[in-house]
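Here it is: the structure, laid out below.
Apart from one protein chain that is not included, each protein chain of the complex appears where it belongs.
By letter and in written order, the chains are A and B; residue numbering begins at 1 in each of them.
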Amino acid sequence: MGQFIVRRLLQAVGILFLLSILFFILVNLAPGGPLAGYGGARHLPPEQAVILRKQLGLDKPLPVQYVIWLAGNDWMRVDQSAVASGTSYGTRRGILRGDFGFSFQTRQPVLTVISERLPNTLYLMVATLLVALAIAIPAGILSAVRQYSFFDISVTTFSFAGQAIPDFWLGLILIIIFYAWLKNPVTGDSLLPSGGILTIGVPFSLLDALQHLILPLATGALGWVAWYSRFLRSSMLDVIHQDYLRTARAKGLSERVVIYKHALRNALIPLVTLFALDLPYIFSGAVFIETIFAWPGMGRLYYQAALQRDYPVLLAILIIGAGFILLSNLLADILYAVLDPRIRYS
Amino acid sequence: MIKQLDLKTSVGKTKIGPKSQDTGFQSKIWKRFSRHPGAMIGTIVFTVLVLAVLLGSLSPYSAVNSNVLERLQSPSWHHLMGTDALGRDLLTRILYGGRISLAVGMMVVVITLFIGVAFGAVAGYAGGWIDNVLMRITDAALTLPSLLVLILISSILREIEMPFFEKNNVVTIAVVIGLLSWMTFARLVRAAFLTLREMDYVTAARGLGASHLRVVLAHILPNAVGPIIVESTLQLGYAIIEESGLSFLGFGIQQPTPSWGNLLSNAQENFIKYPWLAIFPGVMIFLAIISVNYIGDGLRDAFDPYKVLSKVGEV
Partner (left out) sequence: MSKNKTVRSLIQISLLVILTAGLVDCGKPPAVTPASTRSEPTAVVPAATSAGTATSSITIIIPEEPPSFNAVISDTGYDALVMHMSLLGMTGIDPEGNIFPVLASELPTVDNGEVVINDQTKEMDVTWKMRRDVTWADGTPVSAEDVLFTYEAASDPTNGFAIPGLDLVTGIDKIDDYTFVVHFSSTYPDYLSFLGGRQIVIWPKHYCNLDQGYTAWDCGRNPLSDGPYILKEWVTSDHLIFVRNPKYFEPGKPNIDQIIVSVVPDASVRETMMRQGDADILMWATEQVANDLKDASNVKLSISPTSRWVMRLFINLAAKGTTDPVATPNPLFGDVRVRQAIRMAIDVDKITSSVWYGYAQPVWTEFFRPPYNTCNIARPKLDIEGAKALLDQAGWAVGADGIRVCKGCMFAQEGDRFQFDLLTYSEYGEPLILTQQLIGEMFKAVGIQASLTQAEGSVMWADSSSGGIEQSGNYDIDLYDDGYAGIDPSYFLSYYYSSASAVPDQGWNVVRFVNAQFDSLIEETNTLNSQTRQTAFCEMAQILDQQLPQILLFTTLNAEAYSTRLTNIQANINSVVSWNVADWTITK
């Protein structure tokens, strides 16, 4: 097992390296550049364009830019000014040493920009996943145990419907209903806020946070609930009819014990691994949900960076996202092996 | 975006033999399919949808030409779904948009089918280092954060001026989405091939001197057809959502050509005051996808009632 993990980690590093080149090429291949529409200035005067290119490091050939991005430029002499020729060393250390550069738009270090948004996305997505699981697991189990009952049929129908609704559409509809139409009978204000994490300028209250969380969470959770409940149901169904459960029943164990002690555990195995595989979606964030609900997170950051051609931010998010996916794939495979003794890796 | 991923197959679990190629095969499939109420309803709904979309040109209204005197009207007998900001009949736009969205969806399925089946078949059948390499490529492709890369690629392809790639080309968008969605097929087909290649009749065929290609095409592939078809229907739904999402963000189909996604994105500007602009396109997407999903579910039960290959490409 240990050998397996080490091998996979090495492979992951290799893949990441290749991906970094791919991403770098893709990002730079997109026509247009960060200078056009820089910070909203539509037409940049040529003198400004020259200065900006130098400041953003875009005047160098692409392979050099890649090396600088990867390994920094504090070991090479750089041309610091647009006028004088270079005499001093650069200041960037490169992503291999944890320096992801600075955002073209705000000039802040990229890691700062990301770390300001990441907690918000994590907060929303983890909450969404947890709530989704909390609903989906019982629903899936019960509908498997009571196959073809009314409950089962409604859960199944609901899960089909839930997978068919685009989340960006759902968000808009929920805002229409809960912000524009429905009113709080006590205060006369909207029933739920239209977006943001908290009400600004007032002291923190849990109720307030929950009110802001409901709609984005519901929008995101619907798809997960639909999918996981269906999945768990089918997984449970497969397990319920197994021979070893028949043995357990024959031994005289109550149905409850049979279900929860034996069947559930084995039905959960694939769920756990799938969950681990879905973790990366936490990171890339829900672009749609964050835009519609004014949630200051990673997804919206990426979308804006893509529009503004903020290369360092784009590259950082892509690489970190890919790394995350690789790690969670590995985690899923490990978990699967740990949980299911029949699986062994050579 | 929820993707469906396969599981390791539980090899040798059941003892169901190969499906034979006799004439009763197809009618058996159909019989099982028709007993599935959801699937039948789904088929009906989807057929209605496709017909409506194809008959869209019968509409007396234009999907593209403006009519500034009738802007932003709420639904009425005159305009069943109301009008948009240029006075265009929304129902007509939705029907025309359906053509684009469904066309993109179908094309994506075809593309992912080709790439995915090729990868999966070769990997699953050949095994060994070929399998390893192909699967590593698939894994690498899977690590691409798909929506993010989609946005990036489509903004590149949008600007390319090449003879075949006109801007706003449905094919371009389908290619972009397809390039990022074939991996599910690959894994699924590979898993199926891994199972099926151990079957006795394959060994027999090889023993009788059949070439690899013949074995694959004549013996294995037909039996893997079940999960492939099922997955295709699911992929169709997925592709429609992807295209809508991309257009919604502004990267997909451009105006004035309607697509369900960019109809929603247009609505965003003033949907609270004119909610019908957002409601109807979303309902169409919903109907298309749910009907396709039910069809897929019915097909799965029809092809594989004993769930030999159903572990593959689960749910």
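Just so it is clear, a contact is a pair of C-beta atoms (placed from the backbone, for glycine too) under 8 Å apart; a residue touches a chain by one contact, two chains touch by 3 or more.
It should be emphasised that the depicted structure is a prediction, and the values quoted were computed from it without experimental measurement.
Asks: So one chain is hidden, and I want to know which residue out of A:A180, A:L237, A:V257 or A:L330 touches that hidden chain in the complete assembly.
Replies: Of the listed residues, the one touching the omitted chain is A:A180.
Asks: Which of A:I5, A:L22, A:A49 or A:L237 sits in contact with the chain that's absent?
Replies: Result: among the candidates, A:A49 touches the missing chain.
Asks: Kindly note down the residues of chain B that lie in touch with the hidden chain.
Replies: 64-66, 68, 71, 85-86, 155, 158-159, 161, 167-168, 250, 254-256, 266, 268-273
Asks: Which residues does chain A use to touch the chain missing from this display?
Replies: Contacting residues on chain A, toward the hidden partner: 31-49, 51, 54-55, 80-84, 102, 105-108, 113, 116-117, 119-120, 122-123, 126-127, 130, 175, 179-180, 189-190, 194-198, 200-201, 204, 209, 265, 268-269, 272, 291-292, 294, 296-297, 300-301, 304, 307-309, 335, 338-339.
Assume only the chains that are shown with their structure count from here on.
Asks: Roughly how many whole angstrom separate the Cα centroids of chain A and chain B?
Replies: Here the centre of chain B sits 23 Å away from the centre of chain A.
Asks: Flag every residue of chain A that touches chain B in the complex, lowest number first.
Replies: Touch list, chain A to chain B: 11, 15, 18-19, 26-27, 29-32, 157, 160-161, 163-166, 168-170, 172-173, 175-176, 180, 223-224, 227, 230-231, 234-235, 238, 270, 273-274, 277-278, 280-281, 283-284, 287-288, 302-303, 306, 314, 317-318, 321-322, 325-326, 329, 336, 343.
Asks: Give the list of chain B residues in touch with chain A in this complex.
Replies: Counting only chain B, the residues touching chain A are 1-2, 5, 7-8, 38, 136, 139-140, 142-145, 147-149, 151-153, 155-156, 159, 237, 241, 244-245, 248-249, 264, 267-268, 271-272, 275, 278-279, 281-282, 285-290, 293-294, 297, 307, 311, 314-315.
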